[in-house]
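Every protein chain of the complex appears in place save one, which is left out.
As written, the chain order gives the labels A, B and C, with residue 1 at the start of each chain.
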Amino acid sequence: MFNTFGSLFRLTSFGESHGPGIGGVIDGCPAGIEVDEGFIQAELDKRKPNNAFAGAAGTTRNEADKIKILSGVYEGRTTGTPFAFFIENTNQKSQDYSKLADSYRPGHADRGYDMKYGFRDPRGGGRSSGRETIARVVGGALAQLYLKKIGIEIFAYTEAIDGIYAKDFGEISLSSCGERQFFAPNVEVVNHWQKRIEEVRKDLDTLGGVVCIEAHGVPAGLGEPVFQKLDACLSYALMGVGAVKAVEIGDGTAVAASRGSKNNDGLQYDDEGNLCYASNHAGGIEGGISNGQPIIARAYVKPIPSVAKEQKTVSKQGENIVLSIGGRHDICAIPRIVPVLKAMAAITLMDMVLLQKRMENNGIS
Amino acid sequence: MFNTFGSLFRLTSFGESHGPGIGGVIDGCPAGIEVDEGFIQAELDKRKPNNAFAGAAGTTRNEADKIKILSGVYEGRTTGTPFAFFIENTNQKSQDYSKLADSYRPGHADRGYDMKYGFRDPRGGGRSSGRETIARVVGGALAQLYLKKIGIEIFAYTEAIDGIYAKDFGEISLSSCGERQFFAPNVEVVNHWQKRIEEVRKDLDTLGGVVCIEAHGVPAGLGEPVFQKLDACLSYALMGVGAVKAVEIGDGTAVAASRGSKNNDGLQYDDEGNLCYASNHAGGIEGGISNGQPIIARAYVKPIPSVAKEQKTVSKQGENIVLSIGGRHDICAIPRIVPVLKAMAAITLMDMVLLQKRMENNGIS
Amino acid sequence: MFNTFGSLFRLTSFGESHGPGIGGVIDGCPAGIEVDEGFIQAELDKRKPNNAFAGAAGTTRNEADKIKILSGVYEGRTTGTPFAFFIENTNQKSQDYSKLADSYRPGHADRGYDMKYGFRDPRGGGRSSGRETIARVVGGALAQLYLKKIGIEIFAYTEAIDGIYAKDFGEISLSSCGERQFFAPNVEVVNHWQKRIEEVRKDLDTLGGVVCIEAHGVPAGLGEPVFQKLDACLSYALMGVGAVKAVEIGDGTAVAASRGSKNNDGLQYDDEGNLCYASNHAGGIEGGISNGQPIIARAYVKPIPSVAKEQKTVSKQGENIVLSIGGRHDICAIPRIVPVLKAMAAITLMDMVLLQKRMENNGIS
Partner (left out) sequence: MFNTFGSLFRLTSFGESHGPGIGGVIDGCPAGIEVDEGFIQAELDKRKPNNAFAGAAGTTRNEADKIKILSGVYEGRTTGTPFAFFIENTNQKSQDYSKLADSYRPGHADRGYDMKYGFRDPRGGGRSSGRETIARVVGGALAQLYLKKIGIEIFAYTEAIDGIYAKDFGEISLSSCGERQFFAPNVEVVNHWQKRIEEVRKDLDTLGGVVCIEAHGVPAGLGEPVFQKLDACLSYALMGVGAVKAVEIGDGTAVAASRGSKNNDGLQYDDEGNLCYASNHAGGIEGGISNGQPIIARAYVKPIPSVAKEQKTVSKQGENIVLSIGGRHDICAIPRIVPVLKAMAAITLMDMVLLQKRMENNGIS
């Protein structure tokens, strides 16, 4: 169904940006997970408008975004029954959007919605609002609590903003990328990004970037050989986050101009008898199945379409108009999109782990 | 489930490359589609080993690949009941693969399978064989027969092989790309690709490429706003074909270095009052929903991992070995992958059309 | 999944009897339904412990059971987005159950739970508590609001308690059965039932009964011919309510001793040209598909297994013990089960209506 993600670890998301709040139900959650509410809240805080990680990129909408757990936890652990949660909306200003009601904003789904539903809720996007991703971040946080226990850790960091790549300014380091401004993988790039964002804001424009997700500790064998391939599922998860226009696994687009002999990741036992791969062009996935190397995926994020610059467009009434969008908008989907992409990767891996566990148990011994 | 694709137009695929054959069942197929078997067979023929489109790239395995319809058709039209079909395997040579049984081929899922299942069928990949895609091509052909009737046409062509882009040699033309060698979008590039493939074959290596899929005539409004976004579903469909390592929608990776003011596709009414987009950076999808422009998606295909060159790898028994793979392998997944990607896009769009039709009918009037 | 009911109108239920509360999410709810909260609350009130309909049969647990809508409604109408709701638990007394923690109560799932999960939450049943049915009643009420608009009305009444049949004391009348004590279909039987229940309570025992559900105004053509037959789905819905041990459609068990010539419901046009059935042995369903006559289904409800009388059983520790169950238990699942069964029938019919609407829209015209 339209509001459910995952097959065994299933998140059903609900709520609108200008209704009472945003929530979700996770069915299929294994029993016994220690529910570290501090961790869940910390992931939510990273997605929050105007948070400490956003630097110059943020909106000025303030939301407390405090999670309230409604079911599925007993004495601090999941019980295996549905885990339901709710986050109240506390700062709705629907009047902000009234003047946009009749404009088809370029780069938005406004016209698509009108064609689809015959009407459109201009108040911040309704279900299609970025606030819906709150439910995903909670689901992803719960998944991460489980995955950590079995040795899988997920990292997400900003690789580039507006074509400025972090790797050109310092070494990529996963160790504290989750705590750094912009979720930068090194300190050196931060000021460059900050400066560029400020310039673009002054220019009344917006900008995009690249997010890298890595999953370490993933055992070989996750993913199904025909349709629920690990790379296909990850791709669905990441492309399903608004603003993402391309998804790569491992070397991604570059493989198309490589050769088999180079692109293959050769394996050898080293002197101590450990199995080693010579490279990781495949991003940890071969034939749709994890091979034990780190999973590496990239999401390419388009610039926020709501630009303050004047743009030509049309009104619902059929006139050519000129539009300039103010309001409390972000200049860049990064870094707020980073915890969302991390969450989607986490839910996907969680689902794959449970699928694999299920299969292991099916044989006749 | 693992062997089913689609939610309303559901293809369940079955069969192994070295069993009796490959088949599938399509449940949810609308009644009344004229089943043009010639068209279905023609799509299958394009995917066939050693076909006329493959040029120098092909394998020497010969298969008749003749479709036999088992159910769901009456007097030449679908009845709305499950459409089942079967294609016999006629040319199995499992002995070819025997010497690979104990080697983990680089770039393949061999080790993943061993980790996953505890064993692996070396006979051409079993379910994970390219032959499984026969079922997808049939499903896609049936979907195309429906989509054509409602004005949606899908094109798939090879954009580049080994970094040689067709657009550098002539204009891109959709009109007969489906009938040209390599599914080339112009005549001029064909010899360049042919030559490069021959060189690489002599070099005992393999090569990759880029496939572009376009869907014209797609109405605005397809796709769901939260999880079953059109771009997410397309991405799942294309990344789920073996060898694909990146998927782009519209400008894809390039959006990450663009600006909002440039990346937005402005709309205006022209002098005759027709709604026109100034560009199609979005590839026809905004906010996960089609906007009425052509859908444009790209799949980046890795070089075939089975190279004749010597490669270092390990055996199942834990030794370092050197491997050189002969057998009846393709040098390049392109062009045989082209009809498969086209089919996957067709099934996805078909599903989205049916989802949209369902929704339209749900309101209280 | 385990906590979801329905395919197109999907209720996902969450919450435990001794947690914060009970809630649910309905995905697939059509847009535009006028959400009459008074009606939903009235249905909930009929299911409430110690309500006006229960007469002598009830428990003394008091719960406000006030619904709070969390999403999916705008200006009093459903929007087509997920409809989420929550009902707080206000009167938990888990100490009541402590002494039962180590006993396997006869007629309960206590031992099954221990075998299944390795542990068991003795506090009123957790998810398996009757309180979970709150979510079903809300889902059913929303479904009824839609069904009424398209002319389908659902009635549920108590046909018999402890073998005392209402029809033996007066005519069956649907008109105000929903407002009468015990949901009795006539006034005459009420005192007989009241008296019998009091006797049995004094005897420290419990008793069962029969509930009849009728749906009027159901158009011909609902239900699918192979697996999602209307009668199979209704059966799943009703048998899935705790305490139900048999489900009948139409004449039910009696058909097994009837003859074809008698059991068939003949059709004829009357003098005014209206199509009339001579009988309704089939209960409105033939070949799994509604035929336009009233749908008639019966659920046979077992006596509450928690009896105050002494019973032999075993403890978790492996001893033979004698148990007498006090606490705030009902004497009879009827009448509180009546609105639950009505709700399950409503959700099932709603699902079937949406399935049928979907199909109607799928053909090529």
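As a working rule, contacts are C-beta pairs under 8 Å (C-beta built on N, C-alpha and C of every residue); 3 or more make two chains touch, one makes a residue touch a chain.
Note that the structure is a prediction, hence the values are computed from the model and not measured.
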{"item": "Candidate in contact with the missing chain, chosen from B:Asn50, B:Thr79, B:Ser173 or B:Asn320", "value": "B:Thr79"}
{"item": "Contact partner of the left-out chain, one of B:Glu16, B:Asp265 or B:Glu286", "value": "B:Glu16"}
{"item": "Hidden partner chain, residues of chain B it touches", "value": "1-4, 10, 12-16, 19-23, 25, 27-28, 31, 69-74, 79-84, 86, 117, 121, 126-127"}
{"item": "Chain C residues that touch the omitted chain in the full complex", "value": "2-5, 13, 104, 106-109, 111-113, 115-117, 127-128, 132, 160, 162-163, 200, 204-210, 219-229, 231-240, 242, 244-253, 255-261, 263-269, 273, 275, 278, 282-283, 286-292, 300-307, 309, 311-314, 318-320, 356, 359"}
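Assume only the chains that are shown with their structure count from here on.
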{"item": "Rounded Å distance, chain B centre to chain C centre (Cα mean)", "value": "48"}
{"item": "Between chain C and chain A, distance of the C-alpha-averaged centres to the nearest whole Å", "value": "41"}
{"item": "Residues of chain A whose C-beta touches two or more other chains", "value": "2-4, 13, 117, 127"}
